[in-house]
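Note that one protein chain of the assembly has been removed; the remaining protein chains are unaltered in position.
Let's turn to subunit A:
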Amino acid sequence: MPTISIDKAALFKELGREYTTEEFDELCFEFGIELDEDTTDQDRPVVDGVQEPPQLKIEIPANRYDLLCFEGIALMLNIFLGRKALPDYKLVPPANGQLQEIIVKEDTTKIRPYVSGAILRGIKFDKARYESFIALQDKLHQNLARQRTLVSIGTHDLDTVQGPFTYEALPHKDIKFVPLNQTQEMNGEELMTFYEKHQQLSKFLHIIRDSPVYPVIYDSKRTVCSLPPIINGDHSKISLDTTNVFIEVTAVDRTKLEIVNRMVVTMFSQYTSEPFTIEPIKIVSEHNNETRVTPDIAPRTAQAEVSYINECCGLSLSPAEISNLLTKMAYRAKPSINNADSIDVEIPPTRADVLHQCDIMEDVAISYGFNNLPRSFPSKSGTVAQPLPINKLSDIVRVEAAMAGWTEVLPLILCSHDENFRWLNRKDDGNTAVKLANPKTTEFQVVRTSLLPGLLKTIRENKAHSVPMKIFEVSDVAFKDLSLERKSRNERHFAAAFYGKSSGFEIVHGLLDRVMSMLKSAFMTAEEGLNNPAIGDSQYYIKELDDPTYFPGHSASIHLRVGGKDHVIGAFGILHPTVLGKYELKYPVSTLEINIEPFL
């Protein structure tokens, strides 16, 4: 969730009163934002000899782009408090009726196909407003625009350039200009090299760098306005003295393009010479049928059902009452004329998060106060309380192992490839383990296919503990399985490890016998198992195993016969000294690991 920092005194002035930190925290809580910090009593940074005034750091829900700046928070809180009504945003074309234009060239479809824009006339910046204007663009770039990949904004001093503008896509060497705050002219290729090491901009270069053409916006005199989504030209940069601002927005996502444009113009049109007016521009884009006038700031109209809202909230409000509650959340709402169960709602251009009447319903509930809603208790249920069968089986094994004096541990499920294979003297046949594509460290390369690495690492980290250590885990491993939708499956394992001055081979063997007997499986010798298929319902036998994980001659495979079918369910043995070496263990270790799913 984004956090924004705003000037406390300025906000309280806008809200018309002072709040204590607790009071303001409470207001935020009810409205659904979160006061993270009030820096009043903190050491605040001193810049140019002036200490930063107290700030409120507020966490904003990720879908409320209208709250990403001071102007938006002040406005929405004022509306919530009933101190202000939603402004009436207006599109006002220039006096001569001639709209400014951006003409879109077809080649832009190869890289960044959409453009939108607007003009704010007669804007009056001061330091705070100017900084807020820049900060809002930053926040939008970071969040909704996904680090400029989806959308990016360029703002220009309209009086330095001359429309109509063109939005083109050209080979990088053909684009030449002086980038923002630079003095030397460079072409697209040089610009990429120039910004490679730049702290902020370097991370955006990849968005277009390898494309044969770069998007670029020119004015009618071939002055480069911007090279989206990297940087604007220095020529048209805005300053505190700029009065007419040309906003261009480019995107690969049409929906987010218009949302971004709407956020910027609605938030800052309050500073224009005639507040809340925006001068539209015309986008000429014949090749993809995107010719239109932007921005579209008309409220979206929708109907919300009174019965649905009341049912979800557990209220019985009249349509008029619901309409009133909605005004506090910046809607314009009134009961529908023809339908008693309907409310006509105008969703303001600032509210991009409203997709469905459930969003409107939530705003009724917020406006009413979540904590004021009548409480009830849902008492009907068609399900019967029951555990998942494999979890119930696991619990039996866990409790039996613990009662037998073993300690349960809970290592991680992800591990390194080496821990899962090489360190256990196992080979990766490529068909076994689920491998991760993007781990941040080698600790998390594969989903374990065995519980042993976790047990051995637990012993390694507990060498200060007295010996013998007897530990176990009952949990899932995962295997590739191409027959399933998710191409993999979990398997529930039980594993135990003994670490001490003797090998503990017979001790883990004894634990196996104990668990088997608790799972009603009778022991038989391998010979009996091989020769006498009808010894009972569930039996197990063990056979000497040749497996490089274990010390030669000291390991066995474990065979379970259920319903006449034999399963190899696991193995136990003394670990091979080379395995101990890899896990930095100095005493012998015996381990046991079985798949318990056949017992289901």
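Definition applied: a contact is a pair of C-beta atoms (placed from the backbone, for glycine too) under 8 Å apart; a residue touches a chain by one contact, two chains touch by 3 or more; residues count from 1.
Everything that follows uses one rule, which is that contacts and distances are computed from a predicted model.
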Hidden subunit of the complex - UniProt protein name among "General transcription and DNA repair factor IIH subunit TFB4", "Phenylalanine--tRNA ligase alpha subunit", "GPI transamidase component PIG-T" or "glycogenin glucosyltransferase": "Phenylalanine--tRNA ligase alpha subunit"
Contacting the left-out chain in the complete assembly, out of A:R254, A:R422, A:H509 or A:H554: A:R254
Among A:R129, A:R209, A:R426 or A:R489, residue touching the chain not depicted: A:R489
Residue among A:I111, A:I366 or A:L545 that touches the chain left out of view: A:I366
Sole contact to the chain not displayed, among A:F444, A:F523 or A:Y587: A:F444
Subunit A residues touching the omitted chain (full complex): 1, 29-32, 34, 61-64, 143, 146, 150, 253-256, 300, 311-314, 353, 355-359, 361-362, 365-366, 370-371, 373-378, 380-391, 395, 398-399, 401-414, 430, 433-441, 443-444, 447, 454, 457-458, 460-462, 465, 469-471, 476, 478, 480, 482-492, 597
